[in-house]
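Structure record follows, encoded as C-alpha cells.
Every protein chain of the complex appears in place save one, which is left out.
Labels for the chains are A, B and C, by order of writing; each one numbers its residues from 1.
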Amino acid sequence: MTKLIKVRYFAGFRESAGTDEEELSMDVSTAGDVFAQLQHRHGSSEPLGHCKVAINDEMADWDSSVKEGDTVLLFPPVAGG
Amino acid sequence: MTKLIKVRYFAGFRESAGTDEEELSMDVSTAGDVFAQLQHRHGSSEPLGHCKVAINDEMADWDSSVKEGDTVLLFPPVAGG
Amino acid sequence: MKITADSIEPDKLRDDLLDRGAGAYVSFEGWIRDHNDGQKVQRLEYEVYEPVAIKEGEKVIEEAKKKFPLLHVACVHRSGLLEIGECAVWVGVTSAHRDEAFAACRYIIDQVKVRLPIWKKEHYVEGHSGWVNCERCAEHGHKHSVVTGN
Partner (left out) sequence: MKITADSIEPDKLRDDLLDRGAGAYVSFEGWIRDHNDGQKVQRLEYEVYEPVAIKEGEKVIEEAKKKFPLLHVACVHRSGLLEIGECAVWVGVTSAHRDEAFAACRYIIDQVKVRLPIWKKEHYVEGHSGWVNCERCAEHGHKHSVVTGN
C-alpha cells in the first residue's frame, strides 16, 4: 500500500541523498523497507546493520511499522564522543 | 646480637606507644622481630599481616634484615584516599 | 543530558555534582586528538540530531542510575566545529564509593558513543575530510567513508 512518508537524512546520508529531507510516496510496511528502497535510490552501500532509525523522533527498530504521515529519520553509523 | 635501633611509630601505633620515636637496644635480626617485640611491649593487637614496614625510608619486608643504626618505621594499616 | 555549541567547562559541571554523601567523583572527557587512524586531523565537525540525542542520552543516564547506586550524573556533548584539544564530551558521576562511580562513568560514555545520533567529520591536515564511522562498525574493519575535496 502506498503511503506518504517524510524521510530525513543525516551526515553521510544527507550527502549521498543530496538533500536533508524529502516527502515520498512509498509502498512500504516497515522502516527497513524504507531503508532498502532509498539505499537503492541513492546508491548508498552502508549496511543496514550499522545504521539506526527513528520514527517521529523516537528510536525505532528496522521492523517497526511505518504509517501514512510518519517522519522516518535515517541515521548512518553514529560516532559520538 | 643486640643492636641500637631507632623505631618510628605512626598513627595508631604512635598512640599506643605514647611516643613517635624511640631508640632501643634490641636483640633482633629482621623487621618482623622488631614488630613482635614492640607489639608485646606496647600491648598492640594489630596483626602483622595488616601492617607495613620501612627501613631508612625505603619500604621493606618483614623478613628484611635490620642492622645497627637502622631506623625502622612501623606503619599500622594504611587508609589513603 | 545536554547538547551545546559552546565550550564545555568541566570545573563548573563538576560543582553541580557536589554532595555531602559522595565519597567518589569520576569524570571522563573526550578531547579532540590531532590524529586518528594514522591521519593528521586539523579539526572536527560534530553533527547532532538534538531531539533524539537528548532523549537517548537521558535514557542512558536512567539506565546507569538503575544499574549502580549513584548520587548524581551528568553528561554534556558538543556540537559544531571543534579544534584540536577541545573537549567534545564530558561525563561526571558521584557516588558513595568508587566502584560504582567508575563503572557508571564507563557505561555512560560507552553507550553515548554508540547510541546517540551524533556524527563526526574529520577534517585532515592534507585537505580532505571524512565521516567517522561508529566504533562497533570499526571493529568489523569498516572505518572511514572519506569524502575528498572538503
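Operating definition for what follows: a contact is a pair of C-beta atoms (placed from the backbone, for glycine too) under 8 Å apart; a residue touches a chain by one contact, two chains touch by 3 or more.
Bear in mind that the values here come from a model prediction, so they are computed numbers and not experimental data.
Though it is not drawn, the left-out chain touches B, C in the full complex. Against the chain not displayed here, subunit C makes contact via residues 10-11, 14, 18, 20-35, 84-85, 94, 96, 98, 101-102, 105-106, 109.
Mapped onto subunit B, the footprint of the missing chain covers residues 10-12, 15, 46, 50, 52, 54, 57-59, 73, 75-81.
In this text, only the chains that are shown with their structure count from here on.
Under the stated contact rule, the graph of chain-to-chain touches falls outside the line, ring, star and complete shapes. Separation between the centroids of subunit B and subunit C, computed from CA atoms only, is 50 Å. The distance from the centre of subunit A to the centre of subunit B, each centre being the mean of the chain's C-alpha atoms, comes to 72 Å.
Shared interface positions of subunit A, i.e. residues touching 2 or more other chains, are not present.
Counting partner chains per residue, subunit C shows two or more touched chains at no residue at all.
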